[in-house]
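Every protein chain but one is kept in place in this view of the complex.
A and B label the chains in the order they appear, each numbered from 1.
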Amino acid sequence: MSQDETHTIDIIGKPSRHKIQEKIVTYFMLLCSSVAILTTIGILASLTFETFAFFQKVSFLDFLFGLEWSPQTALRSDQVGSSGSFGAVPLITGTLLISAIAMFFATPLGLLSAIYLAEYASKNVRAVVKPLLELLAGIPTVVYGFFAALIIAPFLRGGGENVGLVISSESALAAGLTMGVMIIPLISSLSDDVINAVPQSLRDASYGLGATQTETIKEVILPAAIPGIAGSLLLATSRAIGETMIVVMAAGLAANLTANPFEAVTTVTVQIVTLLTGDQEFESAKTLSAFALGFFLFIITLCLNIVALKIVDHYKEQYD
Amino acid sequence: MNSVVMPNELGTTDYQTELIAGKSIIQARDVDVFYGDKQALFGMELDIYENSVTSLIGPSGCGKSTLLRCFNRMNDVISTCRVTGSIELDSQDIHAPEVDVVALRQKVGMVFQKPNPFPKSIYDNIAYGPRIHNMTPSKVELDEVVEKSLKRAGLWEEAKDRLDKPGTGLSGGQQQRLCIARAIAVEPKVILMDEPCSALDPIATAKIEELIDELRQRFTIIIVTHSMQQAARISQHTAFFHMGYLVEFGETGDIFSAPKDERTQNYITGRIG
Partner (left out) sequence: MTDNINILIASSNAKRQSAERSFRVYGIFAIILSLSFLFIMIGSIGLRGATAFKQSFVQIEMEIPSDKIDADNIKRARFGKLLKAALRDSFPDLKSRKEKKQLYKLISSNAEYSIRDQVLQSPEIIGTKAKFWVRASSDVDMYLKGYIDTNIPEDQRRISDLQLSWIGKFQDAGQIESRFNTRFFLGGDSREPEQAGILGAVIGSALSLLVCFLIAFPLGVFAAVYLEEFAPKGKLSRVIEININNLAAVPSIVFGLLGLAIFLNFFNLPRSTPLVGGMVLALMTLPTIIIASRAALRAVPPSIRQAAIGLGASKVQTTFHHVIPLAMPGMLTGSIIGMAQALGETAPLLMIGMVAFIVDVPQGITDAATALPVQIFLWADSPERGFLEKTSAAILVLLVFLIVMNLVAIILRRRLEKRW
């Protein structure tokens, strides 16, 4: 048909400011999302920078393999023992010891709680217990630290005296147990999600074969959930390694190289706090060593998190 | 069955059948639609005639909803969806770069399967479209548009005392008429309806059908429906789709009384579906 250029239906619209505004809004939002990436870059950049400066003063190998940690550099350079020693091994073993105690304590409790809540508990029990466990998770760590120093440590020391054990009042055991209590709800809620993600069809299949509930859980649900549970345990471990306040308040300051849970040990995070609170001159090896420790902590927890999140994601996709 | 009496415009039909009278407002030519690698529509050729109701029927997954959503480029929202070929509205290619989808969707409105009023007041539901398109500079005019749209959608009597109440509080049928009122408030030329009655009871359905027949005076309506009775009752033209192909298109009376294709015959007699 013959149609001149004037159409009765206008779908071209006006060339509007509208579109430009929309572009601006979209880019602004993109900018906001990039803050998360900028934060990561900021963390990496600042830690790397200071760590690099630290390794100009202290050898990398001495840091990583040195067995002695005493960062007390003297105020005047002519003082005796002004160099200090920066061997991180006792801090790392201390951190691992306390985290291991925490995980050893929290894993069975967290997992069993999760299994009970996900599979056995009635709706009412779940409605009461879950928020209480969440409450446990919501309590600030400074409160746990206070609890450890006030109740757990004296209790353990007293108990030890009764059976003839010498337990330090800043023992790794006290800090580890308290940290374990903090981690229980983390493990239980992550595992609860994982167990709930196991499809109902698997349960039905097992019941259809005449299996009891416990058999179904042990033989079908747990094996199916194992990768997800492993992921949540890794996340919990990363949390334990990075935890600060509990160990600052309940663990020791002296860097002992020991595997004895009754002795006092110190951790990476305790040393960071100790080095950076109080008077500090910024370019000293002592201050810079805190950043090197922070860098180390960041890398370790980052690796754990990436692996853990990958496992959990992969696991969840499998049942989507 | 309605016999078609259309204002006979000059010979605008260049395709398929000389029997159909009326001015063609949309022409789809050689339209293919893909979702990722999967092709959903094959070489679609179809004309939509002004001020008439065109039904798109066919079994589930036949591509009728996909085609409907091509007409106002709702498929743009799906990132994997790709449309080739040409669709012209009033002799303008709707995929042309200078076309503003926003303006297109104002001219080609849509009513969805499930009533989806905004969780706002009835008034705001209707007023939203005119507001974003800057159609009504004053509050008085906006009030008029709201009233007119509700009247046209046959909802005014039921809604006039509760304009400030949430639209979600209406019954299902009323909600769907509210959605129709919302669509016509922006004064579209074409209204696309995607199974508008499938979530409604028979009485509400009858009301909507009655409404569609009235709206035809003013708008061109394309409706996807699962109900052949509904297609027969309300439409002047019917297109039958099967597995991504347009099998048959013609006047509704002809399609239902004398289908030319065997598949159409089988479908309307209930052998495939």
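Miscellaneous remarks
In this section, a residue touches a chain if its C-beta (ideal position, glycine included) is under 8 Å from a C-beta of that chain, and two chains touch if they have at least 3 such contacts.
What you are looking at is a predicted structure, and each value in this text was computed from that prediction instead of being measured.
Checked against the full complex, the one of A:Ser113, A:Ser168, A:Ser206 or A:Thr266 touching the unshown chain is A:Ser113. When the omitted chain is restored, the residue from A:Thr8, A:Gln72, A:Thr277 or A:Gln318 that touches it is A:Thr277.
Screening B:Ser24, B:Thr54, B:Asn72 or B:Thr238 against the full complex identifies B:Asn72 as the residue touching the chain left out.
Considering the whole complex, the residue from A:Glu22, A:Glu161 or A:Asp204 that touches the absent chain is A:Glu22.
Against the chain not displayed here, subunit A makes contact via residues 18, 21-22, 25-26, 28-30, 32-37, 39-40, 42-43, 46-47, 49-50, 108-113, 115-117, 120, 129, 132-133, 135-136, 138-147, 149-151, 181, 184-185, 188, 212-215, 217-218, 235, 238-239, 241-245, 248-249, 269, 272-273, 276-277, 282, 290-291, 294, 297-298, 301-302, 305-306, 308-309. By the touch definition given at the top, subunit B reaches the unshown chain through residues 72, 74, 77, 79, 101-106, 109-112, 114, 116-119, 128-129, 132-133, 179, 182-183, 186.
Going forward, only the chains that are shown with their structure count from here on.
Distance between subunit A and subunit B, defined via averaged C-alpha coordinates, is recorded as 55 Å. Contact residues of subunit A toward subunit B in the complex are 1, 3, 7-14.
Those residues of subunit B lying in contact with subunit A across their complex are 10, 12, 14, 25, 89-92, 94, 98-100, 102-104, 107, 189.
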